[in-house]
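Have a look at this one before I ask anything.
Of the protein chains in this complex, all but one are displayed in their positions.
Note that the chains are named A, B and C in the order they appear, and that numbering of residues resets to 1 at the start of each chain.
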Amino acid sequence: MNFPVLAINILLAILMAPIFDGLRRKITARLQNRIGPPITQTWYDILKLLRKEIILPENGGFLVLVFPVLTLILSLTMFASISTITVQSPMERGGIIFIELAVLSAFVLAIAGSTSRNPYGMVGGSREVILATLVEPSIIVSLTALILLKGSTTFDDISRSYSAGIPLLIAVVAYLLSLLAESGKIPFDLAEAESELSGGPLIEFSGPPLAFLKLGQSVRNLALYSIPKFFMIAFIPLGLTEQHHSITVVILYFASLFLCTIVISLAESLNARYRLSEASKFYVMVLVLSSIALILSVLTKGTS
Amino acid sequence: MNDEHRANTSNSLDDIRKIAKSPWVFHVNTGGCNGCDIEIVDTLTPYFDVERFGIKRVSSPKHADILLVTGPVTRQSVGTFLNAYEAAPDPKLVVAIGNCACGGGIWHDSFATMGGVGNVVPTDVYIPGCPPKPEALIHGILLGLGKVEQKIARKTFKEEGL
Amino acid sequence: MKNILRLLKIGIARGRVTYRYPKDRTPVPEGLRGRPELNFDVCIGCGACVKACPPNALVMDDHEGTRTIKLFYGQCIMCGTCEEVCPVDAIRVFEEFELASLNREDLEEVLQFALVKCKSCGNYFTTKRVLENTLSAYSELVSGYGEEFIEKIFLCPDCRRKDWSEVLAEVYRGARHE
Partner (left out) sequence: MDIITKIRSKFPDNIIKVTELREKTQLMEIKKADFPQILDYAHNSLGGHFMTMTGTDYIESLDHFIIDYILGWYEEGVLVVFRARIRKGDENFPSATPYVPCADWYEREVKESLGLSPIGHPNPRKLLLSDEWPEDIYPLRKNYKHDARPPYKAEARYPFEAPENGKMFNIIPFGPYHFAIHEPIYFRFLTNGERIVNTDLRAGFNYRGLEKIAETRLTYETIPFMAERVCGICGSVHAEAYTQALEKAANFEAPERAKWIRTVMLEIERIHSHLLWLGVASHMVGFDSGLMQFWRVRDKDMFLAELLTGNRKLYGMIVPGGVRRDIRDDKKEKALKLVSEIHEEYEELLKATLNLGTLKKRLKDVGCLRKEDAKKYSVMGPVARASGISIDSRRDYPYEAYPHLDFESPVESEGDVLARTIVRAHDVLQSIKIIEQALESLPDGPVHTPLDYIPPGVTSVGLVEGPRGTDVHYIITGKEDTVYRWRVRAPTYANLQATPLMLEGYTLADASIIIGSIDPCISCAERVLVVDANSGKERILSSKDLLKR
């Protein structure tokens, strides 16, 4: 465990996750011909929610308080496991931890929705579960391809490995596509779909628990946004990267965040929401794509 | 910000400051004609874009800071409106939009309405208009949040010798 | 895909259209029907607008020698009927629309007028200003009929009906409806 790096990571997560959420809203607004909120808006939202009254649903009890905190802790841990602006990664075998937490936190939110016996919360929760079941395999498979190609589960080593190639490229595309659903925005906001389910799993939450959930979600998203950095590093000319490794890492990290934010806001503003059946078709395709990447990476590693 | 105007509400200035930067609104139509409701949505769209002020329309009253109430409160909607009101966590602002909500409008004495929001729950801001222009809506909401000044005041005139 | 690009193009090419209200003023077209206002200096308190107002935003109350006309913006539908019927152009609809208020009372305009008593029965029946207006507007017309005739203006409708001449009835109706 590298505690200074861990501290930097957690600080970074809490500070920056809402900012990138604000950036996404700003870009979406721009594509809709309007000004949009200030970039710090998500921060204001969270701060306000923290100061609001807590209203407990009649039949949900203390679980309504437990799940949001759990979501936040899981997301922060997930974020803490990767090396972000630092060269060193905070822990060994971060890759494994990251994959496990990504899957776990997706299901926690779904369960959170079902704790309140609100019909919309339950329908939203069940959609969340179905969606997670569809998407998580692609995330796992594409990340496994990455780990295989880089030959290590520690992010430290991954960011020092410069092997590029077709499998990696396919894996990054598959990853970006699964990211669309993971981030829970249009066209894959089926679970929270406001015009269908009035917020779905979030419907019964209010005040600070909602703030934790929102912060948790945005930290989780930021963690997922960070991953393309490890794919991208392979495509930078070797000499450049070797000499200024620490600077390159910072630049790549932010480039990765911006790339994901832009991809997600573009998808958000140019699409209608998918139905569950169409979303599943889409993700079967993504899973096929990421499997191809995995198979190819097994083949390349096997032959070398 | 003139505090004396806030006499009839339950919210102090401190409360208002808490929500001023990120007011989430929940829209309650208590039997309005749709005119005001559409202007509310219109304020979200490109020409007026209230997301500039962090205003976001939410789908559950549990997430709301401001209840935008339109309509004269028909007898059938009293119950559901009160449910929505109670579900919204404090501090919350109740904004009566359009003259139906402000004073019952043209339905003020109808057997089927309660004659305005003020007769059912304490109201913080009144935005008259039929329907209020989107600008007037923005002005009213910002007034409730203490970001602009009220432009209208009670006027009384008396003939000399009365 | 072609359509996605088209949409993207609209998003980029049409630019930001948002008005920065309240920092900048938005264009207000001429003839916008906004807040109506009673001009106390001109108003004679006849109550024509009160009768015409569809939502009863204008109400009139006579009490002990005072006529109170109350205009409540919270009920006004900005139709402008009052402006059309006012005999002396005292009520006007302005292009003002920022009427939000934190207080119900601030949405009211209250005008109080002195009432006059009927010379015959002694009941209050109309405002001093309505009488003055009738007298000044029709002084020429009435002057030919002599003092006795003008006296009858100071009678309440009930007493007038008792000994009223046709001609004066015409004059009064003219004043009410002009």
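Keep this in mind: a contact is a pair of C-beta atoms (placed from the backbone, for glycine too) under 8 Å apart; a residue touches a chain by one contact, two chains touch by 3 or more.
None of the values given here were measured: they were computed from a predicted structure.
Engineer: Pick from A:I186, A:L215 or A:V286: which residue touches the chain that isn't shown?
Structural biologist: Hidden-chain contact among the options goes to A:I186.
Engineer: Among B:V50, B:A84, B:C102 or B:I127, single out the residue that touches the unshown chain.
Structural biologist: Residue touching the absent chain, from the options given: B:A84.
Engineer: Out of A:T40, A:T133 or A:N271, point to the residue that touches the absent chain in the complete complex.
Structural biologist: A:N271
Engineer: Where does subunit B touch the missing chain, residue by residue?
Structural biologist: Residues 26-42, 45-47, 57, 59-61, 71-72, 74-80, 83-84, 87, 105-107, 109-114, 130-131, 133 of subunit B touch the chain that is not shown.
Engineer: Quickly run down the residues of subunit C that touch the omitted chain.
Structural biologist: 3-4, 6-7, 9-11, 14, 17, 29, 31-33, 52, 54-55, 77-81
Engineer: When the complex is taken as a whole, what residues of subunit A touch the one chain not shown?
Structural biologist: Contacting residues on subunit A, toward the hidden partner: 28, 31-34, 58-59, 117-120, 123, 186-187, 189-190, 193-198, 203, 268-276, 278.
In this text, only the chains that are shown with their structure count from here on.
Engineer: Pick out whichever of the two, A-B or B-C, is joined by more C-beta pairs in contact.
Structural biologist: Of the two interfaces, B-C and A-B, more C-beta pairs touch across B-C.
Engineer: Once you find the CA centre of subunit A and the CA centre of subunit C, what distance in Å lies between them?
Structural biologist: Going by mean C-alpha positions, subunit A sits 62 Å from subunit C.
Engineer: What's the distance between the Cα centroids of subunit B and subunit C, rounded to whole Å?
Structural biologist: Computed value for the inter-centroid distance: 27 Å.
Engineer: Please set out, as single numbers or ranges, the residues of subunit B touching at least two other chains.
Structural biologist: Within subunit B, residues 46, 49, 52 contact more than one other chain.
Engineer: Taking each residue of subunit A in turn, which ones touch at least two of the other chains?
Structural biologist: Only 32-35 qualify.
Engineer: Using the touch definition from the top, list the residues of subunit C that touch subunit A in their complex.
Structural biologist: Subunit C residues touching subunit A: 4, 7-8, 10-12, 14-18, 20.
Engineer: Show which residues of subunit A lie in contact with subunit B when the two form their complex.
Structural biologist: Going by the criterion above, the answer is residues 25, 29, 32-38, 41, 44-45, 47-48, 51-55, 194-195, 198-199, 202-207, 210.
Engineer: Give every residue of subunit B touching subunit A within the complex, in rising order.
Structural biologist: So the residues of subunit B touching subunit A come out as 18-19, 21-22, 24, 45-46, 49, 51-54, 56, 58-60, 62-63, 65, 87, 89-91.
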